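The complex is shown incomplete by one protein chain, all other protein chains being positioned as in the whole.
The letters A and B name the chains in turn, as written, and every chain counts its residues from 1.
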Amino acid sequence: MERVVERVAVTGAEAVANAMRQIEPDVVAAYPITPQTPIVEYFARFVADGVVRTEMIPVESEHSAMSAVVGAAAAGARAMTATSANGLALMHEIVYIAASYRLPIVMPVVNRALSGPINIHCDHSDAMAERDSGWIQLFAETNQEAYDFTILAVRLAEHEDVRLPVMVNLDGFILSHGVEPVEFYPDELVKKFVGELKPMYPLLDTEHPVTWGPLDLYDYYFEHKRQQIEAMENVKKVFPEIAKEFEETFGRKYWFVEPYRMEDAEHVMVALGSTNSTIKYVVDELREEGYKVGSLKIWMFRPFPKEQLQELLNGRKSVVVLDRAVSFGAEAPLYEAVKSALYEVAARPMLGSYVYGLGGRDIKPEHIRKAFEDAINGNLIADEQRYLGLRE
Amino acid sequence: MPVNIKQLAQEFDKKEIGITQGHRLCPGCGAPITVKFVMMIARHLGYEPVVGLATGCLEVSTSIYPYTAWSVPYIHNAFENVAATMSGVETAYKALKNKGKIPEDKKYAFIAFGGDGGTYDIGLQSLSGMLERGHKVLYVLYDNEGYMNTGNQRSGSTPPGSDTTTAPVGKKLPGKVQLKKNIVEIVAAHENVYAATASLSEPMDFFAKVEKALNFDGPSFLAVFSPCVRFWRVNDDKTVEISKLAVETKYWPLYEVERGVYRVTRKPRQFKPVEEFLKAQGRFRKLLSRPDAKEIVDELQEYVDRRWERLLTLEEVTKDKPIR
């Protein structure tokens, strides 16, 4: 099929807002918070101009945004919202409820540091605080990926073996406000790909009255949680199927992780989000200098791609993990997950943990290079948390 | 169309009301009666109810998995967000209707139930948001003046002198010292709404207000005086009597505010002193045996008198002067 390629220079917010426009959810309930605000603003303009038939609810807080989206989704509508940082923290209670109710909500999250002190810039503390919530978590490196994941997430969330909400994470300001070329797919193609929602137990079906949100005593809560665990497991089977269909429709290939120059890499750097672009740049530089290095981008953080990491990192000389968040009193979130995944592999690599970029602290090629050099020189201590770009 | 009790009985002897037997609410509780009244009138008028419920006595007792006492579509989300949740449900209806997925002539009644805990305090924000945005949802408050589900903690709705676990009447402090928050005034201040008080002891007034609320073109709010036989320390069979006393002592005046126009819907010719209301309930026993009891009771009597006069004045002054 002759595909018309429209590549436009847009911010991540505009790309995501357009993905939402093409998905045309029935209901969007959103509250503005920097740096998510432009997504809501672009979408509001689509609504105001009648470009979409979406009903938009200008809720009075993020807690109400997620509450309204839960109500709308349970009613049988396709519902979306978007947020950042403290907004995500405010809706935390309902985020767990949305996942437990198995509602297929898609929510772009523009990653920003959690207060305090208040900071509006990029870090992953907001997403990490929700890693136990039962939501699928995807992380975008580029505006194209943010756009693509928003579309793909709809099918993933609504798949009958999954039925879990999805957070599409994109780095605050770096992606949301940074301009990159994005290829927009034709409206009809996106519509065809996302298809129609088949609602589960819709409230508006008065012929089949159901009760959402009962009280579980100790005799049933555990079983309901086990169901959620099973659904998360199913994502590992369903996601590749949907990614394959996405590739056939739109021409882009997605998977749980993206290896970069890893075929013969001895030292691998693992990271989430936009920093991967800088990492790839440094990988290329070091390769020029003759070092066998590579990087592994994690696209899907929840469910955590243990098997893929075990396969790809087994036998490497060293692996350094970059975290744009901390877990006070324990190892950094991504590092902890990687380390735990590699516990039983036949040939465990040396490991190093690097925390960077908190509160939007810039991460530069020289920082990345420093971490790689530690790896190359065998100067790694698995139990030591190191910092890139911190004034010690 | 005013419907009388006999007609309702004839209509509902076999028809589902929306709430069923088998719920675990205390014998004599006012909440299930409130729900019955609202649902019957809604169904009688041809509406299909879709119910949202805040965490609390009513929610917990009617939905212990896998038992549900609801025979209408029902959602419980969390404690403070039934108004936001129902905003989402109502909007989903609008969106799906506009896309032709729901028949035009299907009449839904979106009803949010909440206790005083989930309405006056933790739920106030989401209620205000729903009212401001103009969602066509009827919010029914069953006011039992405390967090009763968790064992009688004080709420913004608890009257002064009531003995609660978090504001006990002790040797030093006389229980809750703050007056009861005036929720109807707060709701009415959102201007383009219909807000009213109701009592189980005045069914015809109650039914008329439910009808008005459901037919109102905008958000509506019904504050129902809903006795808690357990923590007000009255006999199980006193629910209706206490409600009647509340109206007769001006403790719970029956009025409505429609877009800023006040109407007092019941004007008893004879009033009883508020002390009678207090004496009838065990929750005020400790207060009444305090040395400063008379002062506190006099203050309360003064308050209900002033509030009544104010309502009558507002009725006069806002007559035929709606805000929109």
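By definition in this document, contacts are C-beta pairs under 8 Å (C-beta built on N, C-alpha and C of every residue); 3 or more make two chains touch, one makes a residue touch a chain.
By definition in this document, contacts and distances are computed from a predicted model.
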| item | value |
| --- | --- |
| Among "4Fe-4S dicluster domain-containing protein", "PTS system, cellobiose-specific IIB component", "ABC transporter, permease protein" or "Pyruvate synthase subunit PorD", UniProt-listed name of the chain not shown | "Pyruvate synthase subunit PorD" |
| Residue touching the undisplayed chain, where the options are A:53, A:224 or A:237 | A:224 |
| Which residue of A:183, A:216, A:258 or A:336 touches the chain not shown here | A:216 |
| Residue touching the undisplayed chain, where the options are B:68, B:85 or B:126 | B:68 |
| Among B:25, B:78 or B:92, the residue in touch with the chain that has been omitted | B:25 |
| Subunit B residues that touch the omitted chain in the full complex | 5-10, 13, 16-17, 19-25, 27-33, 36, 62-63, 65-72, 200, 203, 229, 235-241 |
| Positions on subunit A contacted by the hidden chain, ascending | 100-103, 163, 200-201, 208-214, 216, 219-220, 222-224, 226-227, 230-231 |
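Please note the rule applied: only the chains that are shown with their structure count from here on.
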| item | value |
| --- | --- |
| Whole-Å separation of chain centres (CA-atom averages), subunit A against subunit B | 43 |
| Interfacial residue positions of subunit A with respect to subunit B in the complex | 26-27, 29, 53-55, 57-61, 63-64, 67-77, 79, 93-94, 97, 202-206, 209-217, 220 |
| Subunit A-touching residues of subunit B, taken from the complex the two chains share | 48, 50, 52, 59-60, 63-66, 68, 70-78, 80-81, 84-89, 91-96, 98-99, 102, 108, 125-126, 128-129, 132-133 |
